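Please find one structure pasted underneath; my questions will follow.
A single protein chain has been omitted from the complex, and every remaining protein chain is retained in its original position.
Naming follows writing order (A and B), and every chain is counted from residue 1.
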């Protein structure tokens, strides 16, 4: 399966990655070679095999419903790039 | 002092031969002097280390010291460490001073360990050579023109270069075992769920597992005693009792059944590696083990399945790095989309972007069944191979890597060639079983690793087998020329 420039651009947009114009072709080639590698899977008949999302057959543990985390805003926002009045700031979003 | 194992240093501290502050200072001096050649550390946490060492010495004076009190170690820079930059090898987190501790870090703090620093790694643990680090590659102490392996390359290089007695690592597709093999040290990837992933920055959640990287199997057992255990903060952590791994190290290997998968001894591997591994097997026979050939017929599908599952999970796990709440943010974004695309485009390196792209593609509409679901089905086939084999034998053995350490830059232009270096390690992460690498010789002056694979929760057995081998051989005692 060969990817072309428009595929790369579409994926990059979905992943919100800016990719330099001159690198698009290289991405297309690299991704194509990776997809060629993984395409070996297609030769195997797995119709009777249940997908395995986790190594062990464990089930979800449940947490008791109690408030264990208090206000940590000051500590957690020390790493924030832009904060005003306790709110994280981003360029204006138009809905 | 720098040749001593953790176990020996623990004894030295206990007998008062040296204090933790003295020991820590010696290591800090050596790191400052020698690490510029190796680049195994991203951050040296001198202040933290000395305060922890002082506290440890005080605890010892008060008779409150445990086995680990005052022992200096290094942590892979993937474990969030409160008040310390936790970069994950990425420009994206170059400015990230973690506001909290990973459970693994918390466990070592509780045990009284000293944190020397945070070790270099492939960016977001994506790589087999350490060359994708934002902080420049770490180098192999055995030959600084060569890579230390990856992604826990900094931890492996620090331990091999005597820049730390031991270090933590993480293994998603071989990232503990492969650099351990390439640097001539001991490393173990525990059973998935054995070590908490809380605070360990996720690459591929269903594959990631933390583990120790040490000089010896005995040290690995000491480290794993601290690292392993149930954590209520990690839903995938297993609520199972953790044995004291040091207690079973000396059990006899008489009657141990070893399986050699024929797929691990193909003509793809370096003949010198094959020869060293065969010698190691003979050593095991001498120790009383029996050996038989087995088959893991789906081995060739491990890399294809892995290179869908890991990037798919990663593409989603790394979406949180968006320049909004922490981490790198581009200059003067004109709008939200610009903020996202440039922060991520500039903050992530090439290999990370490549994998995010592959994963995004594999999950996108119309491809899910053909790629992701298919890979999960293959994953079960691979797991079944191991389950079946481990019904017949106790431990599976083979080479950890097909080649010894390669030259820096040798494989950077061909991602697929780089991926193939993980061919013997990757399948185990898919299956979730524990695996180990121990030094078993040299090929062209570069270390060779023997891989040991056991059943779920068989860490004690693996450590026992590795320890017995190390009692009979001295490959693990070899040090690179200074």
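Assume a contact is a pair of C-beta atoms (placed from the backbone, for glycine too) under 8 Å apart; a residue touches a chain by one contact, two chains touch by 3 or more.
Going forward, contacts and distances are computed from a predicted model.
Participant: So one subunit is absent here. Using its UniProt record, which name fits best from "Chitooligosaccharide deacetylase", "UDP-glucose 4-epimerase", "Membrane protein" or "Aspartyl/glutamyl-tRNA(Asn/Gln) amidotransferase subunit B"?
Facilitator: Matching the unshown chain against "Chitooligosaccharide deacetylase", "UDP-glucose 4-epimerase", "Membrane protein" or "Aspartyl/glutamyl-tRNA(Asn/Gln) amidotransferase subunit B" yields "Aspartyl/glutamyl-tRNA(Asn/Gln) amidotransferase subunit B".
Participant: Pick out which of B:100, B:230 or B:442 touches the chain that's been left out of the picture.
Facilitator: Answer from the full complex: B:100 touches the omitted chain.
Participant: If I consider the whole complex, including the chain that's not displayed, which of B:73, B:121, B:201 or B:465 touches that chain?
Facilitator: Candidates B:73, B:121, B:201 or B:465; residue touching the omitted chain: B:201.
Participant: Tell me which residue among B:7, B:53, B:80 or B:116 touches the hidden chain in the full complex.
Facilitator: Checking each option in B:7, B:53, B:80 or B:116, the one touching the absent chain turns out to be B:80.
Participant: Considering the entire assembly, which residues of subunit A contact the chain that has been omitted?
Facilitator: So the residues of subunit A touching the unseen chain are 14, 16, 53-54, 58-69, 71-73, 76-77, 84-95.
Participant: Going by the touch rule given at the top, which residues of subunit B touch the chain that is not shown?
Facilitator: Spelled out for subunit B, the touching residues are 79-80, 86, 88, 93, 96, 98-100, 102, 197-202, 204-206, 232-236, 312-313, 315-316, 318-322, 324-327, 336, 340, 360, 363-365, 368, 372.
Just so we're on the same page, only the chains that are shown with their structure count from here on.
Participant: Averaging only over C-alpha atoms, locate the centres of subunit A and subunit B and give their separation in whole Å.
Facilitator: 23
Participant: If you look only at subunit B, which of its residues touch subunit A in the complex?
Facilitator: 95-97, 99, 191-193, 206, 232, 235-236, 238-239, 298, 300-301, 303-305, 307-308, 315, 319, 322-327, 329, 333-342, 344-346, 348, 353-354, 356-358, 360-361, 364, 370-371, 373-381, 383, 415-416, 419, 430-433, 456
Participant: Along subunit A, where are the residues that touch subunit B in the complex?
Facilitator: Residues 3, 7-8, 11-12, 14-19, 27, 30-31, 33-35, 37-42, 44, 46, 49-56, 58, 60-61, 63, 72, 75-76, 78-82, 88, 90-93.
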